[in-house]
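I have a structure here, written as structure tokens, and I will follow up with some questions on it.
Every protein chain of the complex appears in place save one, which is left out.
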Amino acid sequence: MALFLHQLASGLALGGIYAIMALALVMIYQATQLVNFAQGEMAMFSTYLAWKMIDSGWPYWFAFVATLAISFVGAVALERAVVRPFAKAPILASIIVFIGLAFIFNACAGWLFGYSVQSLDSPFPGRPLFGVGYISAHELGSIFVSFVVLALVYVFFRFTPLGLAMRAAAQNPASARLVGIRVGWMLSIGWGLAAAIGAVAGMMAAPIVYLDPNMMGGVLLYAFAGAVLGGVDNPWGAAFGGFLVGGLENLMGAYVVGEEVKLSVALAIIVGVLVVKPSGLFGRRIVARV
Amino acid sequence: MDARWNFFARLGWVVALFLSIAAPFVLGSYHLYQLTQVLIYAIALIGLNLLTGYNGQISLGHGAFFAIGGYGVAILTTKFGVPYWAAIPAAGAICFGAGFLFGFPALKFGGLYLALATFALAVAAPQMLSYKGFDAWTGGAQGLQLGKLRAPPWAHVSADTWTYLVALIAALALFGFALNLVGGRIGRALIAIRDHAVAAETMGIDAPLYKTTAFGISALYAGVAGGLSALAVGFVSPESFTLPLSLSFLVGIVVGGLASVGGAIFGAFFIEYVPNYADMLSVQFGESAKALPGAIYGLLLIAMMAAAPSGVIGLIRKIVARLFGAERA
Partner (left out) sequence: MNTRRQFLASSATAVAALATGAFRARAADMPGITDTEIKIGQTMPYSGPASAYGVIGKTESAYFKMINEAGGINGRKINLVSLDDSYSPPKTVEQVRRLAEQEGVAFFFNTLGTAQNASIRQYLNDAKIPQLFVATGASLFADPEHFPWTVGYNPSYQTEARIYGKHILATKPNAKVAILYQNDGFGKDYLTGLKDGLGADHAGMIVKEASYETSEPSVDSQVVTLQGSGADVLLIAATPKFAAQAIRKSYDLGWDATRYLTNVSQSITAVMKAAGFEKSKGLITGAYGKDVGDPAFKDDAGVKEWQAFCDKYLSHTEFGDLNASYGYGAAATMAQVLKQCGADLSRENVLKQATNIQNLTLPMLLPGITINTSPTNYSPIRQLKLAQFNGESWQLFGDLIAG
């Protein structure tokens, strides 16, 4: 029983990180129909910035907020400068651009910060809570932060005028323009938000997986899996998918198939789910006019 | 315009053919080896282009079929003593089967989901290859060493030249088949399915059959390429077939030009030579910048897309149209 709880706890902690990365991916997908393959590397780069700040003596939460701000602004600039020019190009051209960006961020991180493994201290107190080792304080804190992010994003999109404008711009750009929404800027802000969310994911992940330029590769993979499982056109489904993938991955590895083929089996499950529910668990069935 | 374009296309093929036959007499062994790699990548890219460019099914996992082909040839030649010229088609056939089977669930997925499912395939491939249950066959993490492809005594050429010629013959055959395919009824059916699946079905095209067959054929091409690669490199291991390989195939077809058989050649040149070029460029930045080739490669990718969003073939088309006037819009 203890074993099960341990696996579940660490699975959910990582799952929370997958969930918020999946959310970032889906946000951009909903607005642009493009999957940002560079999301993970951008998050990793943001985490390195945070690490550099903390290493220079800044207090944690100060660095946290500063990193979010820099990531937001940086992503907005990136969208305007690099992504927007390809808006009219074929979709695969944009995908190649994202792959290029991923290479750039990864190589620059290695060049600027070195390849040694670094640690980012957790903002949450070290001792395990409730006196038992089932779940560490950071894991609990990480899950908590994931939920907070999801809640904030939900509130933002549902109850604020800006959120409404962004949703409108994503769903129907032409009509949105007609009512006076600056669709272009909505897109840029969407990128900024996604990058900020990614930065949170990175900073929550670093105390668990440790910081190195290749930190987010595996995380991004599972985030994709979660988004696909939950449905890429439903942000909350994607987030749920992230948690599900995190928990499933651990439990399958521990109880069902053994650690050796854990990765392959997790991915096979996703393919299996898609065969039964092609739009993901919570995705909408798209009915298109012929 | 079409007639002009056809003329240029044919001229291009003749020039390419001539150059490729002349190559072994002109190039040193290392450059010939690189050209062999270009041919191998070109075959794989044609396969992927048939699926993604002509038929609209995005696959990010063709590295896995490349791996199956590579390991197939390696196992057949080392464990079963099958001669290489039989092993390559056999590996291709195995991959056709694998691709065809994968095409069935793929029928249900829309574009993005298929892309991500194949992405998952590419990531899982190295783990499946090093699964200890298969160790006896795959050599596990140590990989398999293939014997060098020696030229038969009557040919009087070096092993490198012989490998190149084998790859060239395979490439010619497969290119010819592809050109035939896309120029004919099947090619038109694939394009119709890509552009408007429902309309195509109403016209009587059996979309599921075509789509799964397209998957199978593209996997076959990737498998043959993988088998040739195993022979040329002389070694296979799980680490030889990781995710970056699949991504580079995607890069290759987009850079070369989607829905274009000739584009595969340009794409193959790009993925073979540009990373080395990025290496050379980064040396300019000094010793500490040894990591920068990745960044330079990324920049070159973005620049390439900015200059030629429809690939090199698209760019050439534009230039030809510009030079000779467009008779049609």
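Labels A and B are assigned to the chains in the order they are written; within every chain, residues are numbered from 1.
By definition in this document, a contact is a pair of C-beta atoms (placed from the backbone, for glycine too) under 8 Å apart; a residue touches a chain by one contact, two chains touch by 3 or more.
Computed from a prediction, not measured in an experiment: that's the story for all the values here.
Student: Per the definition of touch given earlier, which of A:Ala19, A:Ala199 or A:Leu221 contacts the omitted chain?
Tutor: Candidates A:Ala19, A:Ala199 or A:Leu221; residue touching the omitted chain: A:Leu221.
Student: Given the contact definition stated above, which residue among B:Gly56, B:Pro293 or B:Pro309 touches the chain not shown here?
Tutor: Looking across B:Gly56, B:Pro293 or B:Pro309, the contact with the absent chain belongs to B:Pro293.
Student: Using the document's contact rule, name the residues of chain A that touch the chain not shown here.
Tutor: 3, 6-7, 10-11, 14, 107, 110, 114-119, 128, 133, 136, 205, 208-210, 212-215, 217-219, 221-222, 249-250, 253-254, 259-260, 262-263
Student: For chain B, which residues reach the chain that was dropped from this view?
Tutor: Listed in rising order, the touching residues are 28-31, 33-34, 37, 123, 126-127, 130, 140-143, 145, 148, 229, 233-235, 237-240, 242-245, 279, 287-288, 290-291, 293-294.
Just so we're on the same page, only the chains that are shown with their structure count from here on.
Student: So what's the Cα centroid distance for chain A and chain B, whole Å?
Tutor: A distance of 32 Å separates the two centres.
Student: Spell out the residues on chain A that touch chain B in their complex, using ranges where they run on.
Tutor: 29, 35, 82, 85-86, 89-90, 92-97, 99-104, 106-108, 110-111, 115, 221, 224-225, 227-228, 232, 260-261, 263-264, 267-268, 270-271, 274-275, 278-280, 286, 290
Student: Which bits of chain B are touching chain A when the two form their complex?
Tutor: Touching chain A from chain B are residues 52, 58, 105, 108-110, 112-113, 115-117, 119-121, 123-124, 127-128, 131-132, 198-199, 247, 250-251, 254-255, 258, 288-289, 291-302, 304-306, 309-310.
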